[in-house]
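The full complex has more chains than appear here; those shown keep their coordinates.
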Amino acid sequence: MKLKEWINKRLPDIVNTLEENITGSFEVHAEDGLDLAGRNDIYEVLDYLLAALFPGCYAKDAMIKDELNLFLGDVLRHVSYRLAKHIRETFKYRCLKDKCDDCSCDQRSEEALIHLIESLPRLRALLLEDIQAAFEGDPAAKSLDEIVMSYPCIEAIATHRIAHSLYELDVPIIPRIMSERAHSKTGIDIHPGAEIGPRFFIDHGTGVVIGETCTIGRNVKLYQGVTLGALSFPLDEHGKPIKNIKRHPDIEDDVIIYANATILGGDTVIGKGAVIGANSWITRSVEPGAVFYGTSINGELRGRNNE
Amino acid sequence: MKLKEWINKRLPDIVNTLEENITGSFEVHAEDGLDLAGRNDIYEVLDYLLAALFPGCYAKDAMIKDELNLFLGDVLRHVSYRLAKHIRETFKYRCLKDKCDDCSCDQRSEEALIHLIESLPRLRALLLEDIQAAFEGDPAAKSLDEIVMSYPCIEAIATHRIAHSLYELDVPIIPRIMSERAHSKTGIDIHPGAEIGPRFFIDHGTGVVIGETCTIGRNVKLYQGVTLGALSFPLDEHGKPIKNIKRHPDIEDDVIIYANATILGGDTVIGKGAVIGANSWITRSVEPGAVFYGTSINGELRGRNNE
Amino acid sequence: MKLKEWINKRLPDIVNTLEENITGSFEVHAEDGLDLAGRNDIYEVLDYLLAALFPGCYAKDAMIKDELNLFLGDVLRHVSYRLAKHIRETFKYRCLKDKCDDCSCDQRSEEALIHLIESLPRLRALLLEDIQAAFEGDPAAKSLDEIVMSYPCIEAIATHRIAHSLYELDVPIIPRIMSERAHSKTGIDIHPGAEIGPRFFIDHGTGVVIGETCTIGRNVKLYQGVTLGALSFPLDEHGKPIKNIKRHPDIEDDVIIYANATILGGDTVIGKGAVIGANSWITRSVEPGAVFYGTSINGELRGRNNE
Amino acid sequence: MKLKEWINKRLPDIVNTLEENITGSFEVHAEDGLDLAGRNDIYEVLDYLLAALFPGCYAKDAMIKDELNLFLGDVLRHVSYRLAKHIRETFKYRCLKDKCDDCSCDQRSEEALIHLIESLPRLRALLLEDIQAAFEGDPAAKSLDEIVMSYPCIEAIATHRIAHSLYELDVPIIPRIMSERAHSKTGIDIHPGAEIGPRFFIDHGTGVVIGETCTIGRNVKLYQGVTLGALSFPLDEHGKPIKNIKRHPDIEDDVIIYANATILGGDTVIGKGAVIGANSWITRSVEPGAVFYGTSINGELRGRNNE
């Protein structure tokens, strides 16, 4: 059989070539990420954190109340060890690339881990508010349980609140891996840098994109396909995008944004209580309390305001 | 090492706090859903039901024809025990919350389970019609097998037909958990309340939303991003949405709706044989046979009809 | 207990009925696909191929460099055996349906497998270019690692480049199963037939659809929700769509297409260096270097060109 | 690294050599047993059969009474399919070796399987008698439960009663695989050919050997290290042992045999109610009711009888 011969004679060479490619590019720019670090393990850590917040949804097996303490203890002990290790490695990896000599990676990584775990009870309380907002905002919801068990925004927001907590402590890459995990499962793409207030609700959610420098106030509701994005971005002298500048809009309290609306630009502010119609295209600020719908092309508002 | 000390000294308190939070909120509103019931198990039940309908796609391992009877027997026996248990628990949970004294939960849950399993051969026949419609509707499809194995709408529709069967028997929450599972995997979000006729086809599908009170006739074709949603919804005297009213459109037989079209409102009817163009925005009824495309803002039709 | 009785007395009949349905339809049109072939196994093969390209992301467990050679050897040996088997079966299955007598399935399936595995080092080099393009194209990206570990387009494009390689060798169904797997996980739906040049980048990606007969040049960037689709398709004398004709647009080098733009038609060419605005609707060709945004209804361009 | 090079350059040859050795010896005398048949699977079948008899001991997980029916149904369905397959293969394998043309393997293998499963309730009843005898025979036993859960003879005897049932139906090899499995776990080596009456008890058990042509009556008790073996065996004209002749002793009802006694020979009968002392060496028959202890060298009885 030709295949078997090829496997025994030729395949070892391909294996060696591929190994050289992969290890060869480590020193230069390590495209494989984190020196073979095991992204799956970070996914598992995230699943455990979600299970610590909502065991009925995210724990692998059903449990009875008597076992809850054992379960939570296991989960948090493991997450603490494993996530601390990942945080430490990503800190050190950045140091290595930045040739930073005198860093405090070990200390900072422990602090980041401890801060996250200590804040879990507070995150859970915040998520209960989100759930309440969802219940009040969707006539199809029959009970709070149904929200937790079957609304994708809960996983997206819970993941975001965890990832944002790490992002604020300057943990590299891990917050983005977490947010992309939620994106993959829910179709909701929230950059961990976004600042999002309480009682946040996204209905359906597929296709929602929320950029890194967005701020979102209290009691905001979005529908599927909403983009809170960058209008365009300035290039540096080499024609590369300049990083770390405010590029995405601010959404104030009590705003509702209907399906597939696109709101762009770092100077764009959607004022408190405004309502943005479906399919809207907005690149300039909207006044508080305005009801805007229609298509805005080229940055001028052409919808109908609510006077 | 500071972390190890923190894990041994401080973490047990966080565990206890979180345990109290989780169990404390049970009596009040049980946000975790179903008393730690194990959503993953319902996902597995759904996977088994899909595997009973299409073993080649959904069974974990390949099989030969001789083992098919053993496989189906196992799957249906397990699904019957496990899903009966979940249905019973959700019925009882609702009774508990509704303080219903004299209910017939046990009986109704067994009937619901039995009705679903008995209807599987009929559901499979219906799905074969959907597959045929997909083959006829997409020039890229090379064979019927390719449809089953690689079109996301098959999983979305199969899940819907199962979930809708339970929804009609008033089973709480479980149908929504199932439909959201399909949403997560396919990007197609069909509420289990929607009534959908035979020969239904959705191409690509990402971003499709079909609301709870939709009805869809025979031989309807949708493309990605189509929303069949609510226009707005009335609030009660407390400013909360009124639940359980007709909010979503009716789509009659032989309708085609192209990508990203939005059709809203409980009074909106898309007449038999109508064609709705991509990106359309429709909040009023469309006549049978009409070919509508363009953007309808604010409820008036501004597309071109097919005269 | 009524249920237990039903399980023992009635369920065996349902099992038998379902078995007959499933095996009965094999001879006719085999809706279950590939004679109970085990789609999950093809998913696993794909995961292994991705793990051979980016072990840090796709291998189940983290690894150290010393184990990389062992890991790659295992992966490629297994993939070679298992994928060769799947390819052979799909070839034979097509022969069976086409009543082809004198085919060279065994030989062609081995060649297809060997060609794919031999090309892996080249595919990895190509993907490194895509990653570089993503880094240059997104101001939110902090490092190349972050791209690999947390940008959904990498999985979508890597899967596409694998699937396209099999598609070109005329392997049935398997390329589509692979591309749909990536669609499910990323929301990006690229038909394996599409021809895509180097330095390809899709930001966010949910809802992107790229049709079978598309061609995409070098250095092209897309955003979420972009459709490169068919305008309409001719029917044959039986009212069925005619298959295997050019239906989707050509995108030349250096084009940028913003979110939710829809570009349709096999004669539509987006010229080199053109920029297509978000939400655009395009059914005619756009000149090289044009900056087009706005809504094009009904096939005529109504956006603003860049002179 | 030298090892890696050796693995890639030299190891494939060793693999090929070993493969040739293994497949090459198939046609001749098939030393690997049953054409790569998977002994582990037969072990699992045996574990399932034991779990069907004593779920609390042998099922992998604890269970509640409500799930017992589901569990037993699964176990017996699987055992029926899988063991039927193994029996069929061993029958056919023997036919192949014996060049038997006109056999009824398929029918006989189904009958053997069905006979075994049908007899399980009877076997369980028999085993309950053995357990009762153990309880009455050992002052250290505190309860019947303790016997089931912690006396090795229960697994040895249960396995024997299953294996003997298959042996009587002339199933090749499988009974011996089962009995050796029990030997490995308990140190008690009972050939499946031995005929053993009810209320059989072996205390401690390590080192017990019971030969193929033994018969053991009702209410017999053995201690560790007892051998019921062959004295010597006649050779044929080629100097090979003649097979299938009576070689092992008969033990009548109510006999007790203390630790490490050795009783040899096909003509040796230990009469009803006899007591054989520890370390005895017996190669001639012992009268009913005799109390024999001491060392018997060279076939003549030199112990003290009980007058």
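Side notes on the structure shown:
As written, the chains take the letters A, B, C and D, and residue 1 is the first residue of each chain.
Operating definition for what follows: contacts are C-beta pairs under 8 Å (C-beta built on N, C-alpha and C of every residue); 3 or more make two chains touch, one makes a residue touch a chain.
None of these values were measured; they are calculated from a predicted model.
With respect to copy number, the whole complex recorded in this structure file holds 6 identical protein chains, 4 of which are shown.
What we mean here is this: only the chains that are shown with their structure count from here on.
Greatest Cα centroid separation from chain C: this falls to D.
The chain pair from A-D, A-B or B-D that repeats the A-C interface, sharing more than half of its contact pairs by residue number, is A-B. Two copies of one chain, chain B and chain C, form a contact in which under half of the residue numbers belong to both partners. The geometric centre of chain B is 25 Å away from that of chain C, both derived from CA atoms.
With each centre defined as the average position of its C-alpha atoms, the distance from chain A to chain D rounds to 61 Å.
Chain D has its Cα centroid 56 Å from the Cα centroid of chain C. Residue positions of chain D touching 2 or more other chains: 8, 73.
Looking at the complex, you find that chain C touches chain B at residues 2-3, 6-7, 11-12, 14-19, 21-23, 25-26, 29-41, 93, 97, 172-173, 176-177, 179-180, 183-184, 187, 189, 191, 193, 206-207, 209, 211-212, 225, 227, 229-230, 233, 240-245, 247, 260, 262, 264, 279, 281, 295, 297-298. On the side of chain B, the complex with chain C involves touching residues 52, 54-65, 68-69, 72-73, 76-77, 80-81, 84, 110, 113-114, 117-118, 120-121, 124-125, 128, 131, 136-152, 185-187, 204, 206-207, 224-225, 259-260, 278-279, 293-295, 304.
Chain D makes touch with chain A in their complex at residues 8-9, 12, 15-16.
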